[in-house]
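Working notes for the structure below.
Removed: one protein chain of the complex. Kept in place: all other protein chains.
And then subunit A:
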Amino acid sequence: MTSQSRRSPLHDRHVAAGAKFAEFGGWDMPLEYAGGGVIAEHTAVREAAGLFDVSHLGKVEVRGPGAAEFVNRCLTNDLGRIEPGKAQYTLCCDESGGVVDDLIAYLYGDERVFLIPNAANTAEVARRLSAAAPEGVTIEDEHENYAVLAVQGPNSTEVLTALGLPTDHEYMSFAEAKLGDATLIVCRTGYTGEHGYELVVPSADAVAVWDALVAAGEPFGLRPAGLGARDTLRTEMGYPLHGHELSLDITPNEARTGWAVGWKKPEFWGRAALVAEKEAGPGRRLWGLEATGRGIPRADQVVMSGDDAVGIVTSGTFSPTRKVGIALALLDTSTGLDEGAEVEVDVRGRRVAMTVVKPPFVRPSVK
């Protein structure tokens, strides 16, 4: 970690909990906690509940007359598909169709959209929106003004209910709530594949909300979970992580995130390139790989079919749920490789046998 790394308002709580830290997008964040570890924390989220600090995620306010219409002309997904009070997964592309970032857009109304980009890309997303914004629409980077806490797992509803927080709103919708003196947003979102909530909390209230969740969660098996477990959980779901499955060099067509593109919209950044690529068919496509042999694939390793290099691993890890090595990989479409195909990954000079599968590796239960 460097001296420039930014810290969450919950940093002291993580230190007290014996966390190991790692740098995520310029932020010094907890990787795992003492007495836990990636596997115990991962399992808690699948079977009980986990509490994540994801305050490194960006927060960008877009406000003013026509704010929602403006965002809809820039980002890929169609805000017209959702009502105010709902959130949507969307992409910020460049004109070549590459992905600047993937983000969540909270639609408040015609004049307000709240965006949650990735930590490392927040400034760039805000910059691109600011450069394009019409008169009267303001873009504010509020990165350090809010903490984001995620409560994820089958017991997450019980934990929030114990604190009197709202839980019965639909998947991908949000509600404002009070906890003590804090006003927070409770959103039915997450990135683990489990039923869960993400709370957007003013930074000054973060410690009080964290402490309340830890105390209320104790009878329900809630434990703090680090970003190590968040990565194994999202990889089991096949969810993309920017910088791995999505990047300026990887398009939504390749990454199978075309469902987050409003193809019928007349305008969004990258539209012409993406429509052309969709019609021609992308040169490579994202697949899951599940090890049949022993070994753990890792990002940037080469996927082999016989003597031919047929793709590249974008993320790889050990699946704590399946107890095998799993990977997400971009495979060249010209090879015709499909579900069930047998391939190998070159793991530091050793070939590990893998089967091509369609993610998720573990059944999601987000609703």
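By definition in this document, contacts are C-beta pairs under 8 Å (C-beta built on N, C-alpha and C of every residue); 3 or more make two chains touch, one makes a residue touch a chain; residues count from 1.
Keep this in mind: contacts and distances are computed from a predicted model.
Going by its UniProt record, the hidden chain of the complex is named "Glycine cleavage system H protein" among "NADH-quinone oxidoreductase", "Cell division protein", "Glycine cleavage system H protein" or "ATP-dependent DNA helicase RecQ". Touching the missing chain, out of A:Leu31, A:Val60, A:Val137 or A:Leu246, is residue A:Leu31.
Checked against the hidden chain, the listed residues A:Tyr191, A:Phe220 or A:Phe318 yield one contact partner: A:Phe318. Residue in contact with the omitted chain (choice from A:Gly295, A:Gly311 or A:Pro359): A:Gly295.
Within the complete assembly, residues 20, 31-32, 37-40, 228, 231-232, 294-296, 298, 317-318, 320, 325, 348, 350 of subunit A touch the chain that is not shown.
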